[in-house]
Structure formats: structure tokens, C-alpha cells
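Before anything else, here's the structure in question.
A single protein chain has been removed from this complex, and every other one stays in its place.
Showing subunit A:
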Amino acid sequence: MSSDPDKLVAKADKLTKLTLTRWSADWRNATLNYEQAANAYRVAKKYEKSKDAFEKASKGQEMLSSPWDAAKHMESAAALAKELGNWNEVADLYRRASELYVECGRAQPASDALGKAARVVEDHLPDVAVQLYTDAISLLEEDDKDQMAFDLYRALTAVHIKLEKYTDAAAALLRLGLAADKSNATNSQFKAYLGAIIVYLYAHDVKAAEKCYNDCSQIPAFLGSDQGRCGSRLISAYSEGAVEEIKRLAQSSTISHLDHAIIKLGRKLPTGEVTAVKAGTEEGEGLDENDLT
């Protein structure tokens, strides 16, 4: 076998093209040639050609009905596309690889492929990254593997925070809390809830933060936990307008154990003016309503 990759590719192409003399393509040999050519190109650092060869090899494996090998080749092609910097193509190739993995019935590698894709493109195409992360998470949740999804949730939250879409970030954190609840990971769950409260406070949406805290307090364990107490102290500090209290709480160890992106947000609290008087009168009205009922 010649080791020149161009020749290999040409030979493989000839094997797959249907002519008068050849009535059925010889996919096995063709795939072998394509794989060898792709590896040779990769060593020679000809990324474009290597990527094409991998794509063709993947197609060959598909024809040989081994979706696993096809998916692996697709992933290699996507990695090379990353070297080239075609972000759209990277996303497409990884998606194709993930579909092939799903064909094999293996959800974990499928979600891993999408996760890798999202990580690669999150700097350049953040919206695409968001979509990829969401798909990866749904793949895992369908397969009841919620615990693997935690990292994806955290990465998704980080992307949202970078895009400054704080409601989306908080929503992602609450979904993380839900997933953690299903798999009985109470520590992660409470950290997610505290993170959501902090995100709302950073966006200076005190009402939403309070509502979020009240929703999360439905779970009695959260109320008594470290994170729950910290959250309640934050909310009360905001309603009383005690800026030093807020700053002191933000430096506390409970917040330092959360995710990095959220720690950064927490250190920057409070954002904007913290109006205590307004909150005071509101609380007074709240008491009245309680008396009437």
C-alpha cells in the first residue's frame, strides 16, 4: 500500500465510484484507504485534507453499518475543523457525530460530543453554544443520567452570564437544582438555588430574588442549610439597605464555595442603589395584609 495520502484518497475514490465495470462500491477497502490517508494528512498538518478524508471515512463506516466508528471519525474531523477555525462546520460535524452515537444507543458519548462542540464555539458563537448545551442536557435527561448533566448546566450558566442574560442564567440554575433534586444531590441543589438568588440580585431584581427565595424555601431542608441561611440574610440585608452587611455576606465562605462565575457576581454585589425605605414601607403593608387575613 502506498503511503502517499493523495494516492490513497484517489484509490479510495475510485473504489467507491460506480462505473460500468464496478457495480457495487467496495466500502471496506475504501474506508481503510480513507483512514490511512486522513492519518497521514494529520501528521503532515494538512488539516483541510485530513478533515475531508475523515468525513469520507465516516461515511464509509456508515455504509459498513458501524455507526460507532463513523461517529469516531466524525469527531476527529470536527477536531480538525476546530484547528482550521470553521466554527459553523465544527458545530455541524459534532452534531452529526452525536446523532451517530445516538444511533448506537449510547447517550453519554453523544452528549459528550455536543458538550465538546459547545465548549469550542462558546467564545465565537455563544448562541450556538447555548443551543448545543441545551441539546446535550436533554440527551442526558432522557436517559436518566441527570448527574452527568451538572457540569453542562454550570457551563450553560457561565455562557448566559457572559452574555449578560441573567434571567436565563437563573433559570438554568433552577433547572440544575431540579436535576440535583431528582438525583438526591442536596449540596449541589442548594448551591444552585443560592446561585440563582445571587444572579437575580446582581441583575438588581430584588423582587424576583425574593420570590425565588420563597419558592426554594418550600423545601424545608433548604431553609435550615448554610446556603438557605446565607440567602435569607442577603435578602433581609437588601430589604434593610445595609450595604456593609451585603458586602460582608458576599465575602463569606458560603458564597466562596459556589461556582466561579457566581463568585465573581457575588463579589460585585450590591449593584446600584439599595433602597431600604421603600422596602420598609412594603414590609409594613405586608404586615397589614397578614393582619386582615
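As a working rule, a residue touches a chain if its C-beta (ideal position, glycine included) is under 8 Å from a C-beta of that chain, and two chains touch if they have at least 3 such contacts; residues count from 1.
In this section, contacts and distances are computed from a predicted model.
Per its UniProt entry, the chain excluded from the display bears the name "t-SNARE coiled-coil homology domain-containing protein", taken from "t-SNARE coiled-coil homology domain-containing protein", "Transcription factor PRE5-like", "Telomere length regulation protein TEL2 homolog" or "Protein YIPF". Only one of A:8, A:70, A:148 or A:235 touches the chain withheld from this view, namely A:148.
One of A:167, A:187 or A:214 touches the chain omitted from the figure, and that residue is A:187. Listed by residue number, the positions of subunit A touching the unshown chain are 147-148, 183-185, 187-188, 226, 253-254, 257, 280, 284, 287-288, 291.
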